[in-house]
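This is the structure, below, for whatever I ask next.
Only one protein chain is missing; all other protein chains are in place.
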Amino acid sequence: MGDDTVRNHSFINKAFPFIAISLKGISQVVLIENVVSGAIILLAITIASVPLGIIALLSSMIGTMIGKLGGVDDEILNQGLFGYNSVLTGMALLLFLTGPTQWILCLVGAAIAAILTASVMHIMKGTGIPILTLPFILLTWFALLVSYRLTTFQISNSLVPQSLRQWELDITGDIELSHGIFYGIGQVYFLDNMVSGILLFIAVFWASWKLGLYASIGNAAALVTALILGAERSLIFLGLYGYNAILTCIAVALVFNMDKRPFSYASGIMAACLTVPLAASINTWLLPYGLPALTMPFVLSTWVFLSARKILPKL
Amino acid sequence: MGDDTVRNHSFINKAFPFIAISLKGISQVVLIENVVSGAIILLAITIASVPLGIIALLSSMIGTMIGKLGGVDDEILNQGLFGYNSVLTGMALLLFLTGPTQWILCLVGAAIAAILTASVMHIMKGTGIPILTLPFILLTWFALLVSYRLTTFQISNSLVPQSLRQWELDITGDIELSHGIFYGIGQVYFLDNMVSGILLFIAVFWASWKLGLYASIGNAAALVTALILGAERSLIFLGLYGYNAILTCIAVALVFNMDKRPFSYASGIMAACLTVPLAASINTWLLPYGLPALTMPFVLSTWVFLSARKILPKL
Partner (left out) sequence: MGDDTVRNHSFINKAFPFIAISLKGISQVVLIENVVSGAIILLAITIASVPLGIIALLSSMIGTMIGKLGGVDDEILNQGLFGYNSVLTGMALLLFLTGPTQWILCLVGAAIAAILTASVMHIMKGTGIPILTLPFILLTWFALLVSYRLTTFQISNSLVPQSLRQWELDITGDIELSHGIFYGIGQVYFLDNMVSGILLFIAVFWASWKLGLYASIGNAAALVTALILGAERSLIFLGLYGYNAILTCIAVALVFNMDKRPFSYASGIMAACLTVPLAASINTWLLPYGLPALTMPFVLSTWVFLSARKILPKL
C-alpha cells in the first residue's frame, strides 16, 4: 500500500475520533462517557455473542453518523449521546426478530433511533429532564408490533401475547445469588452470562469507583425488594429485576445529581426499589401484546425522581 | 402529665397547623381549601367506614410530611396541595387491595403519591394547567397492575379483566333519584352511603354556597346526560356517572375560572356532561385490564376546557 501511507494516516486520524465516539455511545447505555469502558463493554457483549457485538458497534456508528450528517451540535455528538439508543435498538431487534431480513431491519432501526433521539430531545427540552432510553423503548415496541402486519418483520417466538384473565403467577424457584448479581448488570445489554457480567462491572468501576458502588447498591436494593415483594424467582435471578435498578440508582444518585442534596443517596436507593413494582406493572400492561418492558421502569422511576426534585429540592 | 403541660402546649401549637393542613388536604379532593370542610368530610368518610377514615387522615399527613421534608414552597404546602392525591391513593389501595400487607402498601402508596405530585407539577408547569388528580390515577392504576406479578399485592376480586369481544351491555334497572344525588358526591371519596353524601354536601356548602350550587348542577347534568345517552342504570344510581361531573363543574365554572368569561357557566355544564361519554370510553379502554376509571374523566374533561380557554378566551 506504499504510497498510500500519508492518506492512510490521515484516514486513521479522522476515523479514530469516530470510533472513539461510537465506543462512548456504547458506554452511554450505562450513563458513562468513557472510551475504555465502551471498549470493555463491547468485549463483554462479543464474548456472549459475536453477532450482538457486531450489531452493537455498527449501530453506535450509524447513530453517530446520522447525528453528524443531520448537523447536530458537536458537543452533544462527542459525548456519544447519538449512539446509545441506536446500540440498544439494534441489539433488541437482533434478539427479538428473526428471518432473512433481520440484519437490514436492525441497521435501519439503529438509524431511525438516532432521528427519534433528536425528536425526543426537542420535545423534552422544556422540562429539563433527560430523555434517557425512551427513543429505544418506543421504537422497539413499535417495530415488534409491526410483525403482525408486515411479513418481512418476523417476531421471535419467545414473545407471545397473553390474556390477563388466564395469567397465573408462580414465583417459586431457587435462589442463585451470583446470577442475581452478575446477570443484573448483564441484562442492561440483554446478556445473561457470568463473564460478561464481571466485565461490565469492571467497565463501570473503570469509569469511576462511585459509579460501580452505586450500580452494586442499586442491584442489591432491587434483589431484596423483589424477594420481599414476592416476584418470580426465575426472573429475579435472570437479572430481570436488577438492570433497571442499576441504571436508576446511577442516574438519580449520581449522574443527574448536580447539587448536593440532603437525601440524594436515599432517593437514589428509593428510586431503584421503585423500579421493581414498576417492572411488574409494565409487564402486566404489555402482556396482551407480548412485549418486553425493556428499560421503561428505569425511565419512569428516574423521571419521577428527577422531576420531583424541581419542586422538592431536598429530594 | 403535670410538668409536661408547657412542652405539651408547644407540641399542640406545632401539631395543630400540621393537622389543619392535613384536613385541607382532605378537602382539596373536591378543590376546596377549608379546614372545617375537611373535618366534616373526614367525619363523612369515617361514618361509612372507620378504616377508610383512618387511612384518609394518615395519607394526608404522610403526603404533607413528604412535601415538608422535601422542601416544597410553603405556600403550596399550606393549601393542602400535597395531601389530596395521597388521600385518594391511600383510600383506593385500601379498597382495591386485600391481604395482610395492604396497610403498609397504602401508606407507602400515599408517600409515593406525594413524590409523583411534585413530578407532575413540574412537568405540567409550562402548560399553566392544574395537575388535578392525575398522580393519584396513574399511581393507583400502576399499583393494581402490579398484583399480577408480585404476590404481596393482592387485588380485590371485584376487579376482573374482561375481553371487549365478550362484553354485553345491559342498561336496565330502577330509577333511584335520591341515590343518584347523594351517592354521586359520595363516590368522590368512594362512598355509597346516604348520610355520608349529605355530610359531603354540607362540607361543600360550608366552604361556599356557590361551590355547593355548582356541585349540584354538575351532578344533575350528568344524571340527565347519562339517562339520555343510555348508560347502565345500576351505575348511574350508584353515583358512578356523577362524581366526575361534580368535580368538573366546580373546576371549570368556578375554581379555575379567574376571569369573567361570557360562556363560563355554560362551559362548566358542558364539561360536566362530557364526563359521561368520557367515563364510558375510559371504562371500555380499561376493560381488558379490569381497572376502574377513577377520576380520569374529570381530569380529561377539565383539561380540555381549561386549555381550550387559552385559545378560545370566551369559553
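Letters A and B mark the chains as written, and numbering starts fresh at 1 in each.
One rule holds in what follows: a residue touches a chain if its C-beta (ideal position, glycine included) is under 8 Å from a C-beta of that chain, and two chains touch if they have at least 3 such contacts.
Treat the numbers as computed from the prediction; the structure is a model and nothing was measured.
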Item to check | Selected residue (touches chain absent from view) among A:Ala118, A:Ile202 or A:Val255 | outcome: A:Ala118
Next on the checklist: Even though one chain is hidden, which residues of subunit B still touch it in the full complex?
Outcome noted: 126-127, 129, 163-165, 167, 169, 171, 226, 228-232, 263, 274, 276-281, 283-285, 287-288, 303-305, 307-315
Checklist outcome for this item: Note that subunit A touches the absent chain at residues 66-67, 69-73, 76, 112, 115-116, 118-123, 126, 142-143, 145-146, 148-153, 160-163, 288-290
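Everything that follows uses one rule, which is that only the chains that are shown with their structure count from here on.
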Item to check | Centre-of-Cα separation between subunit B and subunit A, whole angstrom | outcome: 37
